[in-house]
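A single structure is presented below for examination.
Note that one protein chain is taken out, while the other chains of the complex remain in position.
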Amino acid sequence: MSSWQIIQQSLPLFEKGFVLTLWLSFLGIIGSIIVGLICSLLKYFRVPVLSQIAAVYVEISRNTPLLVQLFFLYYAFPVFGFKLNAELCGIIGLIFLGGSYMAEGFNGGFDGVAKTQVETGKAIGLSRIQLARYVVFPQGFTLSVPALAANIIFLIKETSIFTVIAIPELTNTALDLIGMYYRSNEYLLVLVIGYAIILIPLSIILTLLEKRVRYGAFGN
Amino acid sequence: MAHSGINVLFEGRNLIRLFGGLWTTVEIAAVALVLGLILGVILGVLRTFPNRLLRLVLRLYLEFFRIVPTVVLLFLFYYILPKQLGVNMPANQVATLVFALWTAAEMSDIVRGALISVPKHQRESGMAIGLNRLQLYRYVLIPQAVSLELPATINLVTRVIKTTSLLMLISVMDVINVGQQVVEANNQKYPTGVFWVYGIIFVMYFAIDYPLSWWAKRMDKKRLERANG
């Protein structure tokens, strides 16, 4: 069979993998943003106990690999009776990882708001919550957009690691096909193109978004 | 008994084997980092040169490594090097090469970013006292860029270390691969051993990465404080 036929025949499988990669990424990113925002707000408002718990979570999550986190969820937890299917493990693992990255992104934005802006806010009598709502958050979110965008790309790429727990996403599809038919060139090509189709337009869109948001808030 | 599973670590040479696997992991990360950081600095400097073609090529190099997930990069090199290029390398070396090239790509962007954020008048003042391009980079731009880029570089190091967890995918006998073998060999005797084996691997990664990222964070914080007066 020619390379082209090989590729054509594999496309329906790749399409399934592609959709699954997108879907898992989407859920993982949304979950990560929610978890990250919660952690960041706990830190910003210095909520006792909860902010410390969030800080410990962030450090553990940020400083260990997703693959090990997934192994833990998928292989180690079932011995204690928490058996989850692979997809759910994948999403939970991705959110566990992404939550801390997003939290750091938001933190960086809030910390990046100029000290003089905070002082001026105080000088007109704003309370801590008002200061957050009218000054720090609007500017901080804007400042955190580039980090959040980088995290989004990063998390999509991390879904390729789901292959280790046999979730049939893009990478897993390719590796399975290679295992069955030994046509690594063709399948790897489709695989790379698959990621390129997702990531190239997305990174262009995110860059434009960064510029727009920045202009909206700071005018440059 | 569930909680006696921890003894799996002390059974036979299990713990020594795990640390042996960790050593392989660290070795690959270390060699890849040294090569990648050096190459990355060179590429980063080149990316600030006016030559457009050179900049375009290096930019494409960066974007390729940015867009393709590391897992896929590993397999690309693992399959394509021997088949298309006739290069037969052991998996360890393939992995080292991939990580080095990936590190270089990311590093080149960090270095370029730091270099172009050195204020323009610094560059001009350097030229005004008659420095040539090499001297300008050597005495003015690179020293100032280093302090700007150090936290990002350390964060890159932690990322590379975390990414070494993928080594098992191309059958390198890294700490996770060894861990899997230990789990399988002891599954009968220690049904909860899997928790402890992956637990200790988790701790090993954390123990290496946490101090590094703590250091990077502290530097960033100090810089922020300085910037805010």
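In this document, chain identifiers A and B correspond to the written order of the chains, with residue numbering beginning at 1 in each.
Everything below uses one rule, namely that contacts are C-beta pairs under 8 Å (C-beta built on N, C-alpha and C of every residue); 3 or more make two chains touch, one makes a residue touch a chain.
The rule is short, and it goes like this: contacts and distances are computed from a predicted model.
Set against the options "Cytochrome c class I", "Amino acid ABC transporter ATP-binding protein", "Thiol:disulfide interchange protein" or "Cation/acetate symporter ActP", the UniProt name belonging to the omitted chain is "Amino acid ABC transporter ATP-binding protein". For the omitted chain, the shown partners it touches in the full complex are A.
Seen across the whole complex, the unshown chain contacts chain A at 114, 116-117, 119-128, 130, 134-135, 138-139, 142, 217-220.
The rule is short, and it goes like this: only the chains that are shown with their structure count from here on.
The geometric centre of chain A is 19 Å away from that of chain B, both derived from CA atoms. Remark: chain B residues 2, 5, 66-72, 75-76, 79-80, 83-84, 158, 162-166, 168-169, 176, 183, 191-192, 194-195, 198-199, 201-202, 205-206, 209-210, 213, 224, 228-229 touch chain A in the complex.
Of all the residues in chain A, the ones that touch chain B in their complex are 59-60, 62-69, 71-72, 75-77, 79-80, 111-112, 114-115, 153, 157-158, 160-161, 163-164, 171, 174-175, 178, 184-185, 188, 191-192, 195-196, 199-200, 203.
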